[in-house]
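Written below as structure tokens is the structure these notes are about.
For this depiction, one protein chain was excluded, whereas all remaining protein chains were kept in their positions.
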Amino acid sequence: MPEVHVPVARGDGALRTAAGRYRLMRLSRRFEETVHDQHGEGQVPGPLHLSIGQEAVAVGACAELRRSDAVLSTHRGHHHCLAKGARADRLMAELLGRESGYSRGRGGSMHVAIPSIGLLGTNGIVGAGLPIATGAAYAMQAQDRDDVTVAFFGEGATGTGAFGEAVNIAALWALPLVFVCENNQYVELTPQDVHVAGEIWRRGESHGIPGVRVDGNDVEAVREAAATAIARARGGGGPTLIEAVTYRWFGHYAGDRAAYRDSREVDSWRARDPLVAARAALDDAEADALDAEVEREIADALAFAQRSAVTGPGALAIDHLKETA
Amino acid sequence: MPEVHVPVARGDGALRTAAGRYRLMRLSRRFEETVHDQHGEGQVPGPLHLSIGQEAVAVGACAELRRSDAVLSTHRGHHHCLAKGARADRLMAELLGRESGYSRGRGGSMHVAIPSIGLLGTNGIVGAGLPIATGAAYAMQAQDRDDVTVAFFGEGATGTGAFGEAVNIAALWALPLVFVCENNQYVELTPQDVHVAGEIWRRGESHGIPGVRVDGNDVEAVREAAATAIARARGGGGPTLIEAVTYRWFGHYAGDRAAYRDSREVDSWRARDPLVAARAALDDAEADALDAEVEREIADALAFAQRSAVTGPGALAIDHLKETA
Amino acid sequence: MSTTATETKPLKMWQGINQALVEEMERDERVVLVGEDVGRPGGPYGVTRGLQERFGELRVRDTPISEQVLVGLGVGAGAVGLRPVVELMFFDFALIAMDQIVNQAAKFRYFSGESLPLVIRTMCGAGGPNGAQHSQNFEAWYCAVPGLKVVMPSNAADAKGLLKAAIRDDDPVLFIETLGLLTARREVPQGEEFLLPIGVAETRRAGDDVTVVAIGRLVDRALEAAETLAQEGISVEVIDPRTLAPLDAETIVASIARTGRLVVAQEATAPFSFASEVCTLAAERCLPQLKAPPVRVASPFVNVPTPVPLAESRAPGADAVVAGIRRALEGA
Partner (left out) sequence: MSTTATETKPLKMWQGINQALVEEMERDERVVLVGEDVGRPGGPYGVTRGLQERFGELRVRDTPISEQVLVGLGVGAGAVGLRPVVELMFFDFALIAMDQIVNQAAKFRYFSGESLPLVIRTMCGAGGPNGAQHSQNFEAWYCAVPGLKVVMPSNAADAKGLLKAAIRDDDPVLFIETLGLLTARREVPQGEEFLLPIGVAETRRAGDDVTVVAIGRLVDRALEAAETLAQEGISVEVIDPRTLAPLDAETIVASIARTGRLVVAQEATAPFSFASEVCTLAAERCLPQLKAPPVRVASPFVNVPTPVPLAESRAPGADAVVAGIRRALEGA
């Protein structure tokens, strides 16, 4: 498969510096803006749940990860994919329904899985990544690897049975697993208070595992909390539950105008743009250079996707079983 | 259907006195011993999970209940049934596979449901009663009744997703629901530390509801905790999670010799027989009289069951849908 | 059950469902509705619009993402005096609540001898850009469960009349709406007593040469196919079972026995599906009359792709039904 030039290799180490983290947050933001535009132009033949506003959570939580670590993502997962090392071009191609996409353009946003970089899947089923995360973490433990699994989920997922099952067994088995709840205040079309009783970060303590709440718009705060949790997990100390408080700037899906929200609320969160804070850690010239790099990467990714073949019915029947692959 | 004479009416009020509570604990104990014997003689054509040793939990938790309150029970639920007002004779008949049983002898121990007295079901599926309990409690709330629902479950059920879902929504909706975890230390053939991370009673606090641990062998302690929780629930204060610590004297099922347990452990718990403590609250003559009454009730129940027709294939096809009833 | 309604209104299917809910909630205060986003937002597809304003937050209730509890809410509430309607947003999500549906709701009467009025509404099919986990058609599974009724309307009028009947029914009913039909318009009888009977198939078009049993989205496509073939002088009978369980086998069998040819058309994939059961009925009960092998017109046995054009190319269209009918006419 032809691939465009990617200026900065991601994956191992790329997020270890403030510059790398800012760059990826910027990439994620621009990626989302671009696919949002494409959606507006009718070029995205599937659903789109944008992560704009939540970049710091994905980047902070993945900052200390290696390629051999695993991540479970959600229906709102482009930022997770990119932070774990997915290529912007193939991800873009997937969303645009192209053969060169990670799932041949058949899966779309909610069905991206790239096991080769440890990205075990975005998911259309809320909460469903959590049981799978316990499995990845169990395998790491059973194989005596010092790898870890990070499971992202929204606050809405705390309502699912899968969440309770996963936290219990992770604590019980001291699995190398970090639960990262991305609390963006809304669950589809209703606010979190329709969904969450009590406080999410405290769900850890009754299971005997640490629970922490962090500012999910502060990439360094997220990174620090995640680093502690990851180190603990690698060292055999078991799981941690992190609640990262953040906000989604747009509606639940592209097209949802989110009339159920107060515009002042939205404005106040936009004023706390995680990218602005992350950029402040760099000097302007460096940041500008990174921005320019990102623009090129995004432009290349879009060009790559656009010149890839639109997925046709021929792709439908493959990859159900190995023999049909 | 012919019914034998039941000397003491249960249901509303029967458990309000120490004598009533002792009597029912005794009834439950003797009921279990009797069906255990019957099982040994090959007269119980289904599974049998005995509640011997756990009588104080059921009786204490149901002491303040009315007929219009609801109870959800488990695979180990004869004591719950009796405490909620089930007749020993029809329950015995059910276990012995007789037409006069509560489910026509087709259901057996795990499938007893007597909606007329608010007993919404023992259950063969661990944890499955908990979502149903939220529904009963929701109906009570929506109908503006001051009734409550009590959901019994074993510590093993805390591993199920159903548990997490139920606690969350009960807390969120302030449902009139009391969760009573009967922690009898074992989950089938493994000890609770294979199943439960952290502490069960503390699962309440992160959901913003009270959680308490009580001595499940002390009927008065259970009654007190339940009374507080029930009053709170009736008053609109929402759910409570009670962990009642107790022990099952016998194996998981009749026939399981429970070789996975230390005999000294068993002995130490047997030495704390909940019936002995409950009996101590009464004067001997009164207790003796109650014992005699119970003997008659059990003997009558057994006789009733034994003279009832064995359930035949004719019963198989009815009661799937209303028209086939 | 009666169909005394006279006046009709052109409504989309979602409006027919909405009307059924409004009327039954007005009529009987025991009827309540719970589900994700059913209340304040009026449903992700707007089906339950206006209900919470009208009936209040206790009777129309937004739930957390707790599908096991959702069905459990229905079972428990149905057992103590309400007549709950539970919405599972997508049929695929019912997989999470399967124990509550199959082991709890469907067996309640068997264990207790008492009624469990409960409607579980959900939405199936590949009618949107939702992909492999939001588009599945597993209706056949629920038809294999004693104690459960399964209803699958194919248009706005049926959706209204059958949903009203389901809400008044004393048994658990799985009511399967079809995403691809939500906005399809039909004349819908007005009036609170417009009820359609559960368990009775409807012959949508009478014909002599071949019987087409079609469900959900394929009913209209089958009618379109029948119209096309009528121009060639081929007379197609189209039966819409409407209730999949208990299935009105008599109507279907009588038609097949008369035409001698069967096509079953559905959006689900073919193996181990609704179509398999209907073909089996034909073989078991109409063999002497069968002039040709039965034909299953169904989606290919692959996952539903996300892009709409692909998803639509996967589902059988009217052309596929035409082709299926031709095969049935040629065969044997």
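We call the chains A, B and C, going by the order they appear; numbering starts again at 1 in every chain.
Heads up, the rule we're going with is that a contact is a pair of C-beta atoms (placed from the backbone, for glycine too) under 8 Å apart; a residue touches a chain by one contact, two chains touch by 3 or more.
Worth saying up front: this structure is predicted, and the values here are computed from it rather than measured.
Within the full complex, the chain left out of the display contacts the shown chains A, B, C. Listed residues A:Arg16, A:Arg270, A:Arg307 or A:His320: the one in touch with the omitted chain is A:His320. Of the listed residues C:Trp14, C:Phe55 or C:Phe138, the one in contact with the hidden chain in the full complex is C:Phe138. When the full complex is taken into account, the listed residue touching the unshown chain is C:Ala292, out of C:Leu58, C:Val200, C:Ala257 or C:Ala292. Looking at B:Gly105, B:Gly135, B:Gly198 or B:Pro239, the residue that reaches the missing chain in the full complex is B:Gly105.
Even with one chain removed from view, subunit C keeps its contact list with that chain: residues 92-93, 95-96, 98-99, 102-103, 107, 110-111, 132-133, 136, 138, 140-141, 143-144, 146-147, 245, 247, 268-269, 271-277, 279-280, 282-285, 287-288, 290, 292-296, 301-303, 331-332.
In the full complex, subunit A contacts the hidden chain through residues 70, 72, 102-104, 106-107, 111-116, 118, 120-121, 123-125, 128, 130-143, 149, 161-162, 165-166, 168-169, 172-173, 319-322, 325.
In the full complex, subunit B touches the hidden chain at residues 45-47, 97, 105-111, 123-127, 156-161, 187-190, 194-196, 260, 311-313, 315-317, 320.
Here is the rule we use: only the chains that are shown with their structure count from here on.
The chain with its CA mean position farthest from that of subunit A is B.
One simple way to say how far apart two chains are is to compare their mean CA positions; for subunit A and subunit C this gives 37 Å. Subunit A has residues 158-161, 194-196 in contact with two or more other chains. With touch defined as above, residues shared between interfaces to two or more other chains in subunit C number as follows: 63-64, 66, 68.
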